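Removed from the display is one protein chain of the complex; every other protein chain stays in position.
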Amino acid sequence: VTDSALTTRIKVINPNTSLAMTRLIGTAARGVAGVGTEIIAVSPPMGPASIESHYDEALAVPGILHEITHDGMLGERIDGYVIACFGDPGLDAARELAAGPVVGIAEAAMHAATMLGRRFSVVTTLGRTTGRAWDLASHYGFREHCASVYACEVPVLELEEPGSEASSLIEALARRAIDEDEADCIVLGCAGMADLCHRLSQNLGVPVIDGVSAAVGMVETLVRMRVSTSRREEYARPRPKVYEGLLEPFGLTV
Amino acid sequence: VTDSALTTRIKVINPNTSLAMTRLIGTAARGVAGVGTEIIAVSPPMGPASIESHYDEALAVPGILHEITHDGMLGERIDGYVIACFGDPGLDAARELAAGPVVGIAEAAMHAATMLGRRFSVVTTLGRTTGRAWDLASHYGFREHCASVYACEVPVLELEEPGSEASSLIEALARRAIDEDEADCIVLGCAGMADLCHRLSQNLGVPVIDGVSAAVGMVETLVRMRVSTSRREEYARPRPKVYEGLLEPFGLTV
Amino acid sequence: VTDSALTTRIKVINPNTSLAMTRLIGTAARGVAGVGTEIIAVSPPMGPASIESHYDEALAVPGILHEITHDGMLGERIDGYVIACFGDPGLDAARELAAGPVVGIAEAAMHAATMLGRRFSVVTTLGRTTGRAWDLASHYGFREHCASVYACEVPVLELEEPGSEASSLIEALARRAIDEDEADCIVLGCAGMADLCHRLSQNLGVPVIDGVSAAVGMVETLVRMRVSTSRREEYARPRPKVYEGLLEPFGLTV
Amino acid sequence: VTDSALTTRIKVINPNTSLAMTRLIGTAARGVAGVGTEIIAVSPPMGPASIESHYDEALAVPGILHEITHDGMLGERIDGYVIACFGDPGLDAARELAAGPVVGIAEAAMHAATMLGRRFSVVTTLGRTTGRAWDLASHYGFREHCASVYACEVPVLELEEPGSEASSLIEALARRAIDEDEADCIVLGCAGMADLCHRLSQNLGVPVIDGVSAAVGMVETLVRMRVSTSRREEYARPRPKVYEGLLEPFGLTV
Amino acid sequence: VTDSALTTRIKVINPNTSLAMTRLIGTAARGVAGVGTEIIAVSPPMGPASIESHYDEALAVPGILHEITHDGMLGERIDGYVIACFGDPGLDAARELAAGPVVGIAEAAMHAATMLGRRFSVVTTLGRTTGRAWDLASHYGFREHCASVYACEVPVLELEEPGSEASSLIEALARRAIDEDEADCIVLGCAGMADLCHRLSQNLGVPVIDGVSAAVGMVETLVRMRVSTSRREEYARPRPKVYEGLLEPFGLTV
Partner (left out) sequence: VTDSALTTRIKVINPNTSLAMTRLIGTAARGVAGVGTEIIAVSPPMGPASIESHYDEALAVPGILHEITHDGMLGERIDGYVIACFGDPGLDAARELAAGPVVGIAEAAMHAATMLGRRFSVVTTLGRTTGRAWDLASHYGFREHCASVYACEVPVLELEEPGSEASSLIEALARRAIDEDEADCIVLGCAGMADLCHRLSQNLGVPVIDGVSAAVGMVETLVRMRVSTSRREEYARPRPKVYEGLLEPFGLTV
């Protein structure tokens, strides 16, 4: 895995600045990556400590885009990107910038779920983020595949706290989705839940899907298929232009 | 219109940093504002010179949010906001922050169009932005009301250039939408086209809708109805948290 | 407001023949109308005492159309019309006839609701009318924005009776919509509920929307934008023709 | 077919007052009716000479409803009704009133078409009525089954005129639908086209569907199944109430 | 009914091999068939004893297709076919083969239900088949007309057993659909329930629809309209080709 010229290099961007979560995400990604795939898990140098609102999500995007343009400027070869926040922040913009394919974890998890059963339910952190999950389900085409979206009301950074009840709350909500909403699979609605995936799956008796794993597999698939984002028009490289003020460094040149 | 305690104060945010366009937008807004409504047209102190990609749009959002939080910090009373870029950037996040209602110009224009005929078509600037227009039409519920989206391929900041052919290109595309796609109305797909609205409407013989005017009217309506964004859950004020690096000023406190 | 040449004149048609409700509707309309807007609230001289079925709704339409053609024949300038019954009866036909824009109160209320939150619920009078509310939500594009439609089972003309429990029944159903269906806003499903709007909003803590107010604001917006119904084809003036029997007076001439 | 106690009696209401069209519709209906089914084809004593706008359609409804209530008052047994205008005017209201099932000809034709191929196209009279056809397709669930709606721009009452080019215009549009829009079947968009059905079908080589025939067959099917409109709530008999003015005769009593 | 040259001959294929169910289906079909219509109820000589999974359904299709090609080879005139299993197995393939129209019982029942009320619910046998019912509702255009799908968890071949509680279980689920899901009609989700139809309808007070009856009526309607499946492209006769192994007899020749 050290000879980078031969490996597939997947960069997994945790869009918040919590390094503990970045490590957890990296571990999940490596658990599913193929032989010869290198996972580079990073957090951007700017942005929110966690993403729990439309406000946080919007402001996580500059950091994600910085990570991608920076790779380009440094000449660092990255074969594909994963955006590891369940709101898939900045996915369209990232696709305009990155040389290789970019996959969001909500996108990948929902796609995978539809191949495993008729309906999936999402269990996420805060109730205020469930609207975004529904928006994404609609956007990706899965409005009718999504049976329900539940929130355990545990903030993102408390998921991993010792003694946290997050795991049992999530399991209870997943059971409700299975029993009341006829969900065939459960999609975990936060990258910070990746470590719970296999245990929950065993306890619940249905597939439980971690988006980080799904996204790594899908971006690897695209890389091996030798395809990347279409450059036809919408996702062509943005036109160069001046950026002002605090965001001046984001101005693209030819 | 000077006694601000009695007036309705609508802030119209042009999310790019082009002041000429901000002036044009302000003029359009004042043309439709009611007696006793003050229009404050502004550009943020940061961000792209124009918005012509998902990348530009994502990076226009911090400036929009800055404008709103800044009003809050200064204790400046703003009764409602208009986001004056046809991609409606940052609309959800702005709704979390602003005390009063927030309306996007694509949103307002599409809503207005559906009250004037069965189908509308959008004529916008660059082809690469048509995807966003379709996304918004779907998101607002108007996928089947939107007959087509055309691009004149004139960049935003060249719309106003002396000798620009933008106006005749837009008119030709609008005619095509009317003749081939059975569009009953035309929606102008860029705030920078606001000044063309009445002449195009006369030439084409169908309603032509400028989103700035529509949004000012709709946000005024909401203000007079004494309603604002629901605070139930999704659009409640974001949780306070630390922001890092370049975006450190965006950290909210209690 | 007396110099009609300078004012905007909005005619609000209560399609039933109950004058007490017409007065209540007029009051709601004036509460939101801009400076310089005159509200003319009327009931037609023919039709049902209240509208509580498809049958009543269909038979309320001749009176609405009579009001509009009569204005035309008398040369009375009306800048825009509001149809103030939550089934939006005769809206398409009214648009063919009226010189200015026409807005229905269900239409306006639903449009406004989608700008204030992700989901709205409707609370209406009789259960037998909820189907029509769903049809309108679908027709306007808001099927997925509409979380639920509830009926308080109080007939229209009993809403205002002294000692009526309508208000508390409506509030209870609204709470259920908020708690169980995650409604962000409540839409009042009858023009006769307009006077309850502000108190319900305060009690419930979410926006409550009266369609009469919303429609007056929206039709004013369209008038100020100087746009009206597209005359392209579907909404052109109907072809003149003979009408027979009881409906002979409805025959249009060139 | 004379012993009415043993026959199934289907009343086919031509909602316009043109008796020549009523005769044509009656002939089409009898051509498909089963042994032992009596067709009663009528025109109402009030309403428009033809239906070519939302205005005409709305004002055709009182006559339709009059026909049904009159049957009830006279104690005349009618086992099922067909509303023989392609806009299906007053269908919901008619279902509230009639003792037996009621089927519209657009409804029946579209249902039949979906059983004969993947896509159908409608060929109708005037362009201004195509919007209504799309609305009905959506309402019945067939938005994606409907490939296109074309208008021959021949007014309803000129379809039958000697020397009319209607037939060849309709055939040309049908061919366009088949060739360009991949229509598998053609739905005739006006009851007045019923007599063209078989010849067009032979010329075009695909099924051509006359809604009058389809509706008679479907209402007969429902009668033989011994089912009628559900009386659960929405389609229960309307509440009795006072009607005023010209429409006073429409007031229902208990 | 004996002079087959004059009769309409409808073949009703029970796709499972249970002859008791074939008899029950034949009785239901004859109960609704018109004077002069002959019902030929059959079971194929191959396939599953009952259809309770995607596996069973897929493997019921060869037998259905055998029945149709066999009629063709024997020169037996069949004017139309009904596929009498609620999953509508092999419907598209059958339409390619049969000379006359082919209707499935789920298709016919759902179509009929939408003419009798706003919403229908399906009550079927096993929970594992409810997904197929939802797929069909979507496919036919009735996703929004279908309020719910319930399963009584009685296997198909136990429906008719003496002492079976199927009838009371089905009635209880139907009541739940009416009370909780606002279903206006009930669709019976298995051909083997046809004999329960009228009693359930009386007990529940809403229309209960047996798909066998509905399909016989609809296919008769199509035959009398002298239309059959469009041969334009998709449903043209399949190209002749070699079949191998066990399925060698299915190879079509020119």
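Labels for the chains are A, B, C, D and E, by order of writing; each one numbers its residues from 1.
By definition in this document, a residue touches a chain if its C-beta (ideal position, glycine included) is under 8 Å from a C-beta of that chain, and two chains touch if they have at least 3 such contacts.
Keep in mind that this is a model prediction, so the values were computed, not measured.
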item	value
Options A:Ala60, A:Leu97 or A:Ala112, residue touching the unrepresented chain	A:Ala112
Residue in contact with the excluded chain [from E:Ile13, E:Ile39 or E:Leu97]	E:Leu97
Residues of chain E (touch criterion as defined above) contacting the omitted chain	17, 44-50, 52-59, 61-63, 65, 90, 92-93, 95-97, 127-131, 135, 138-139, 155, 233-236, 238-239, 241-252
Footprint left on chain D by the chain that the document does not show	118, 144
Interface residues of chain B (partner: the chain not displayed)	130-131, 134, 138, 143
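Following the convention adopted for this analysis, only the chains that are shown with their structure count from here on.
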item	value
Mutual neighbours - chains that touch chain A and chain C alike	B, E
D-E or A-E - the one linked by more C-beta pairs in contact	D-E
Computed distance of Cα centres, chain C from chain B, in Å	27
Inter-chain centre distance, chain A versus chain D - centres from mean C-alpha coordinates, in Å	53
Contacts with two or more other chains, residues of chain D listed in rising order	130-131, 138, 143, 233-235
